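Every protein chain of the complex appears in place save one, which is left out.
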Amino acid sequence: MPENSTVEQVTVTIDGVHVRVPKGTLLVEAAKQIQREIPVYCYHPKMGPAGLCRICLVEIEGMPKLQIACNTPATDGMIVHTESGKAAEGRRAVLELYLVNHPLDCPICDKGGECDLQDYAMAYGQGASRVADPKASKPKAVDLGPTIVLDEERCVVCQRCVRFDDIITGDRQLVLKDRGVRDIIATATGDPYHHNFTGNVTELCPVGALTSKTYRFKSRPWDLKRVQTSCTQCAVGCQQFVDTRVGAVQRTMSLEHDDAISDSWLCDRGRYNVGFYKDERRIVQPLYKQDGEFVQIGWDDAFALWAKAIREAQPGSVGAIGGGRLTNEEAYLLQDVFRKAGVRNLDWRAGRQRQASPGKNGGSLLALEQVDAIVEIGESPAERAPVMDLRIRKAVSRRGAKLIRVNSYESKPPSAIACTDVATIDDAIAALPPHAKRVALVWDGVDLALGKRALDAIPVGLETFAYITGEQGNARGAEAMGVHPAFGPGYASVPECGRDIDGMIADARSGKMRVLSIFGANPALHYPDGPAIAEALEKTPFVVVSELFMTQTAKAATLVLPAKGAYEKDGTTTNLAGDVLPVNAASGLEGAENALSDLEMLIGLAQALGVALPSSDELEAAVIGHLARAAESFAFGDAAFGTPRAPASDEPGLRVLVQSSIFAGGGTIAHDDRLAELEPLPEAAISVGDAKALGVEMGDYVDLHSGDRVMHDLLVEVRANVPRGTVVLIGGLPDDPANALGADAVATITNVRNALAAASGDLAGVGA
Amino acid sequence: MPIVQVLTAGIGEADLRDIAVYRQRGGYKQFERALRELKPADVAQLCDASGLRGRGGAGFPTGKKWSFLPKNDSPRYLVCNCDEAEPGTFKDHMLLEETPHLVLEGMLLGAYGIGSHHAFIYIRGEFKRGYQIFMDALNQARQAGLVGKNLFGTGFDLEVTVHRGAGAYICGEETALLNSLEGKRGEPRLKPPFPAVAGLYGMPTVVNNVETLAYLVPILEKGAEWFASVGTERSKGYKIVSVSGHVQKPGNYEMALGTTVREIIEIAGGLRAGRKLMAVQPGGGSSACLFEEHLDLPYDYESVAKAGSMLGSGAFLVMDDTTDFVKAAYNLVRFFAHESCGQCTPCREGGHWLETVLERFVHGNGLRDDLDMLHKVSHQITGLNLCALGDSIEPFLASVLDRFPEQFQARVVRAPQDALAKDTVPA
Partner (left out) sequence: MNAPNPPGEFADLYAQLRPQCDAIVAQYEDPRSALLPIVHLFQEHEGYVSHGATRAAAELLDLTPAVVESTVSFYTLFFRKPVGKYVLQVCRGLACTIDGADDIMAYFREKLGIGHLQTTGDGLFSYEEVECLAACDKPTCMQVNLEFVYSLTPQMIDEMIEAMRAGTYAVAPMAQTVQPGPTWSVGQDGQVSLGGKSSGGQDVSNPNNAGGLDKSGIIMLDRLILQEPRFRGRTRERLANADPDIRQVIEE
C-alpha cells in the first residue's frame, strides 16, 4: 500500500517478536514480516479475508477465544501467539475436521507435493484419524468447462475460486451451490466455466480440487524444472514460471508477488497456449520454394540465397517487416543489419496497430489503480491486454474509478463492471467525474486521428496516464528499437524516411518490391487489407518469413526459416507500460532443435551480407540505452507515426470493425490442439437497432458482402455494445480472416438463414 | 398462576387482525403519541430504561444494541426478525398470525426510536399464512395513514417492506438475515463490521426480534418502570415462553422472567399422568438440558446460564421418561448439520460427522470409542466458527451424554465390523 507512509504505525508482538506495522495491518500479513507463516485456506492477499476456513487461529492475550489472524487487525501492544498450546490445539482440531471427508488420494492428486492441506496436515495435524465412518462420495471429475476439472471430494469449500470470480474478474460464473456439507462449486446449469482467466482458480485452490485439463496427471511438482520469464503473448508482459519436464512445457504459473505487472494473475492464453512448442506441425528445417513446392535446405544455403537476393536488389526495393514478436535485442539487430545494408523500408506494423508508445504521457500499470476515470477508445483492452483489463476492473469495482468507453466494443456481453458507453470523445470528457484529478486513456493504437483527438481533449490540469494496448507482445520495444521507417533506435530521426508497410505493399503491388523479409509476423492474416497484402506477397519475387508454423504469410514465401519461440530463447521484451522485462529460455525444451532464434538468423544474414555486427556487449548497451531514452517528445497519434489510414467511406452499409480474441490467431493458438475448442466461431456482431432494421436475429447465419468480396456463414450476434452502423468481426481467425473484405470495408448483410433451422442441423446436441 | 397477558392480551378473544378492533383496544395510540410527543431519543431512552433484552435468543440489551448506531443523520434500517426457526420456539409465529398490528406497531416504534425511515420484516418462508395476515395488516395500516409519508403531519416518513424467507434456519442469525434480505445466500457475515455500523446495504442497521419490538408498545404505554419492576435484577420484564413436549397443555405462556421451571411446567398443565420428568430443554435446540434438580431454578437469563444452559428464545421443551435421548440427540445434531450454511469448516464437517455417528447409534450401531469422540468432537467444533450455529451442537448433546450415558452405551454394537457401511459408491 503505497499511500500508507502517513498511516500510524503500531507494534504487535508475535511469538515474542516485536513487529512494527501500519495500523490496520492484518495479523496474517504482520506475521509474514517476521517469516512466521500462519496457515490459511480462504484468505488470499489479493482478495482479503473471508473468515471461513478457520485454520488461521491464533491466541491473543486478553481474548478468551482463539481469533482468526486473517480478519484481526494488529493493534498497538497486542500480544499474539501462533504456536501456543491453545493455538496449536485449535489448529489441530480444525485440521482433523478438514480430513473427515477429504479423500486421501494424494498419490494420484496433481496437487500432491504442493498442497496446503497436505503441508498443514504434516505440520500441524495429528497422526491418526478418529473417523470410523466412510468419507462422503462425490463426483471426482466434474467437467467445469473447456479448461478446468473439479474434483468435488477434494474441495474444502474455501471459496477462493468463487471469490476470484466475484471480486477479481466480476464474471461471477463460478458459485457455491446447495448448502452445508452438500456445498459444491458449480456453474449455472448447462453453462461451462469459460472466461479469459479461468486458470487462476487452479492456483488459488489450496487443494487438488480444481485442476487444469492441460496439466492433469502430467507431472509431479518436484519433477518439474522451473524458469521465470515474461509472457509475450500480449503486451502486458505478465511474469510467469514455465515448468518443464521431458522436453515439454507442462504448465505455467503466476508469480505471487508480481504486483507491478500481472497483479499475480495470468490470462488463459498466456497460461494455456504453450502446447504449440511441441506441435508436430512446427517448421523444423529451412524451406525453399522451387516450382511452387517447398524443399528442405540447409541453413548455409538459406543465408546464401537470402543475402544474394538482397544484394542483387536495389535497397529501395528491399523491405523488412516485423519485430513486434521479437525480443528487444532481435528488433535492434533487425534494423541494424538492414540499415547497414542500405535498406530503409522497415516497419514493425504488420497489422492494424499504428503506434506502440504513448510517449510522454505513458503510465505504469500500477498507476491505473490510482486514477479517477478510465477512458477507453477504440477496441476494448479486454481481449488485447486481458490482465491489464483485470486491473481496470479492479480500479472500477474496488477503487471507485469511472469507466467510460468511447464507441468501444468487445466480444463479450457488457462486462461485469459498471461502465458508461458514449459515442464521442466530447461526450466522454463531459462524463468525467467532476472531482477527477487523474485520468487514464486506454487506446488500441489503431486510429491515429482518434488517439490524437482523445489526448487533446483531456482538460488541462488533469494528470493523464496513457496506454496503448496494441496487438503484439513487443510492439513497443520494436518501435523503440527503430524498426520503423521514420525512426532509428531510441526514436532518433533518420536522414531519409523509408516506406512504411502501406508503402511497401503499394510498391509490391506495382511490382517495385524485390525482397521482403518478414520476421515473426503474419500480415496475410492481420494486415487490414487482406486482398492487398495477398497481391503484394504474390508479386514480390523473394519473400523470406521466419516462423514457427506454416502461417498464411509463410505459405506465400519463397524462403521459410524455422524460428524459435519465446520460451526457447533469451533476451528482453518491453511491455505496453515501457517496463523492460526478461525473456528466459525454459529448461530443456525439445521439438525445434534445428530452429534458430531471429537473433541467430540476423547474425547469419549479416555474415552472409558481410555487414559488421555489434558485439554482444554493444548490443546490450544499445538496447538499454535506447530504451531509456524512449521518446518523451510525442503523444498519441503524433504525425511522426504516419498519416491516419483512410477514414471510412460514406457508402451505405455496415462499417467493418475488427475485434481481437485471445483465443483466435493463426499462429500459436491455431497450432495448439488442446485449445482448439476455445477458438471462437466466426461471427458478425451488430447492434440491436441494426438487427431490427435488417430483420436478423441472434443466431442467424449470414453472408457479408463488400464489392465483389464476400465472407460466408457468419453467425449473427446481437449486442448492446456494438455501435450502430457497424459490424464487428473477430480478427485473426485462420479460416475466416476478418481482413478478407479489404481495408475499411463497408459491408452489406445478405443470405440470412434462420437460427432455428440452423440449430436443428449443425447445433443439435449442444447444450441441450 | 403467574400467567400475564401483555402481548398476548386479547388473543383468542377478539379478531386482532382487524385494525378497527386493534385500535379500539388502544392500538397504534403509542405510535401516534411517540410521533406527536416524543423525540426518537425519548423512545430509545424508554427502551433502555426498561431493561428490555433481545427476545430472539441472545438476550442482548436492546437499548444498548440501539446505542451502537452512529450518532448522525446517516440513513439506517430497522429489521424485524421473524425468521423463527429455533426448534421448540413458536411465539413469533403466534404473534404474527394472531396480533399482526401489535408486531407492526412495535416495528414502527422501533424504527422511530432509531430514526429509520425504512423498516423491514423478514418472515420465515414457511409462515405463508402469517405473511398474508401481516400483509393485510400492513395494508390496513397504510390506508389508515400509519405507514408512509408525513405521518400524522409530523413530517416523519416511514416505509415498511415485508420480506419472505425461503427455508433456511441460519437466516435467523442477524447477518445471515441481512444477506438473505439483500438477495444473497443466507450466510452469516464476517464481523466486524457489525450491523450497527454496516448492515443492510452497508448502512447502520438494527435487527430486533418480533417479541422484542412488540414489547415496545406496552413499555411506551405503561412506562419503563412498569416493565423493569418485574422480573429479576438483570432479567427484567415479561417473556413469552413456548412450552412444548411432554406436558398436558403445551402452548405459549406469557410470564414474568424469574418464574421457576416447576411453575412453568405447572402452568402448562404439568406432566402426563404417571410420568417422570427427565429433562427440560429451556432455550431451544441450542441449549443444554436442565434436570430434576433444576425444578426450582428461576427462569431468567442469568439463572439458566448459571445452571449451564441458556434461556435463548424461550422454547421450553419438557421431556419425560418415555424420551429416547439418543434419538433426541441425533435429531438435534441432524438439524444443525442440515441447517449449517457450510461456510466454516468446523461446523460443516464436524456437524455432519457427528450426525453420521449418531445415526449409527440410533440404529444400534455405536462404537465404544464413539462415546468419547462425540464428547470431544462436539466440544472442538465449539468456538471455532464465524457464527454461533456450530456452537449450538455441543450443549444438548453433551448434557444428555453426561446424564444418560446408559442410553448411549446400550446402543454400542458388539461386532464393530458390522457397524460401518461398506459401500459408499453410488450404485
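Every chain is named by a letter (A and B) in the order it is written, and numbering of its residues begins at 1.
To be clear about the criterion, a residue touches a chain if its C-beta (ideal position, glycine included) is under 8 Å from a C-beta of that chain, and two chains touch if they have at least 3 such contacts.
Treat the numbers as computed from the prediction; the structure is a model and nothing was measured.
Chemist: One chain is left out of this view; which of A:Pro134, A:Pro221, A:Pro582 or A:Gly725 touches it in the full complex?
Modeler: Touching the chain that is not displayed is residue A:Pro134.
Chemist: Which residue among B:Glu32, B:Asp48 or B:Glu84 touches the omitted chain?
Modeler: B:Glu84
Chemist: Which of these, A:Asp76, A:Asp191 or A:Glu538, touches the one chain of the complex that we don't see?
Modeler: Touches the omitted chain: A:Asp191.
Chemist: Kindly state which of the options B:Asp157, B:Glu182 or B:Asp402 is in contact with the chain not pictured.
Modeler: Of the listed residues, the one touching the omitted chain is B:Glu182.
Chemist: Pick from B:Thr8, B:Thr62, B:Ser242 or B:Ser378: which residue touches the chain that isn't shown?
Modeler: For the chain that is not drawn, the touching residue is B:Ser242.
Chemist: So which bits of chain A touch the chain we can't see?
Modeler: 105, 108, 133-146, 149, 152, 171-179, 181-182, 184, 186-192, 194, 213, 216-217, 411-412, 416, 663, 676-681, 683, 688, 697-699, 715, 717-718, 755, 759, 763, 766-768
Chemist: Tell me where the left-out chain touches chain B, residue by residue.
Modeler: 84-90, 92-93, 118, 124-129, 161, 163-169, 180-187, 201, 242-246, 250-252, 281, 285, 315, 317, 319, 322-324, 327-328, 331-332, 335, 338-339, 341, 352, 355-356, 359, 420-427
One rule holds for everything that comes next: only the chains that are shown with their structure count from here on.
Chemist: With chain centres taken as the means of their Cα atoms, state the distance from chain A to chain B in Å.
Modeler: 53
Chemist: For chain B, which residues count as touching chain A in their complex?
Modeler: By the definition above, chain B touches chain A via 168, 185, 190, 337-346, 348-353, 356-357, 360, 367, 369-370, 373, 377, 380-381, 383-386, 419-422, 424-426.
Chemist: Would you pull the chain A residues touching chain B in the complex into a rising list?
Modeler: Against chain B, chain A makes touches at 49-55, 57, 65-66, 71, 90, 93-94, 96-98, 100-101, 130-137, 156-157, 159, 176, 178-183.
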